[in-house]
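And then chain A:
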Amino acid sequence: MTRTVYLKEILEDEKMIKRRIVQNNFSGVLITFISSLVVVPLVLILFYLLVNGISSINLDFIMNLPKPVGESGGGIFNAIAGSLIIVAVALVLSVPLAVLGGIYLSEYPDSKTAELVRFSNDILQGTPSIVIGIFAWVLVVVPMGHFSAFSGSVALGVMVIPLVLKATEETLKRIPSELREAAAAMGVPYHRVILKVVVPTGLKGIVNGILLGATRISGETAPLLFTAFGSPFMNVNAGKPMSSLPLVIYNYATSPYDEWHKMAWGASLLLIIAVFGINMLARIFVSKKGGR
Partner candidate 1 sequence: MSRKSEEPLLQLENLSAYFHDKRIIKDINFSVGRNKVVSIMGPSGCGKTTLIRCVNRMHEMSPGGTATGKIIMDGEDLNKINTIKVRRKIGMVFQRPNPFPTMTIYENVIAGYLLNGIKIPKKISHEIVEDSLSKAALWDEVKDGLNKKGTYLSGGQQQRLCIARALAMNPEILLLDEPTSALDPKATSRIEELVVQLKENVTILMVTHNIAQAARVSDDTAFMYLGELVEYGSTKEMFTVPKDKRTEEYLTGKFG
Partner candidate 2 sequence: MLHDKIDELKHDIISYANHVKIMMKKSMEGLLTGNEQLLNEVIEKEEPAANERELSLDDQCMTVIARYEPRAVDLRMVLMILKINNDLERIGDHAVNISESALYLIQRDPVKPLVDLPRMMEIVVSMMERCITSFLKKDAKTADEVSLEDDKVDQLRDQILRELITYMSSDPSTIKRAIHLLRIASNIERVADLITNICEDIIFTVEGRVAKHHLSKDPSDGVY
């Protein structure tokens, strides 16, 4: 038997081919099943929140202020506004720093400073949020002498820096170096290359990073416990304590009142809808007019 005939026989063995096809299909099903397990916790959470929280959500819940214990009704308007303010201020404080840092890391990746910044950033990212809360407490609350929304923003700002910085760096790194060279080859000074070519090209990715950072910090509770502290009243003064959604959830959920438990469920649902919404926004933003 020549080799070709032998090879033809083993390569075209029908039983073998059938077994291969079965194995292939089985692995496909298995992989799909295992990957879909990832979705299960999310679906369960959403389901639980919907079941428990949907009944408390109505216009009053969103538009009204909290009522004292015992009185029915009341809303969490102050917490919604507080969350928005605290997160917004946190972003205003941190984004310029983080974006500039990200640009630096992507454009001068091999400098000693870059090494140091990258290392510190990684450490900061791994720092427990409670520690960052204490940091903000020491830095802002202690010198001011009282809790304030601003100190909460500082804490959340510090938390969001590593996220935005990393997102910026990664986005800009992915911009082909040919684009920088194309600009440089026309005699454009490097700072203008960065400002006029690199950043505009990577803008979507940077904004996306900021949005994701915002969702990340809008759910944080621990750093706010001893900074923004929370407040049952409507307050827009960042110098004073302020409520926020995570704080409301924490306070209400740990309270002994059923009414408040219900409100905690509602607030949780609201928060997750918001987070979900911003995430979707970020996705739509990135996929819109794909281009590059």
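Basically, a residue touches a chain if its C-beta (ideal position, glycine included) is under 8 Å from a C-beta of that chain, and two chains touch if they have at least 3 such contacts; residues count from 1.
On the choice of candidates, all candidates are chains of the complex that A comes from, given by their letters.
Treat the numbers as computed from the prediction; the structure is a model and nothing was measured.
Thinking of the complex as a whole, which of 1 or 2 is in touch with chain A?
1
Where on chain A does candidate 1 make contact in their complex?
Touch residues, chain A against candidate 1: 110, 176, 178-179, 181-189, 192-193, 196-197, 200-201, 203, 291-292.
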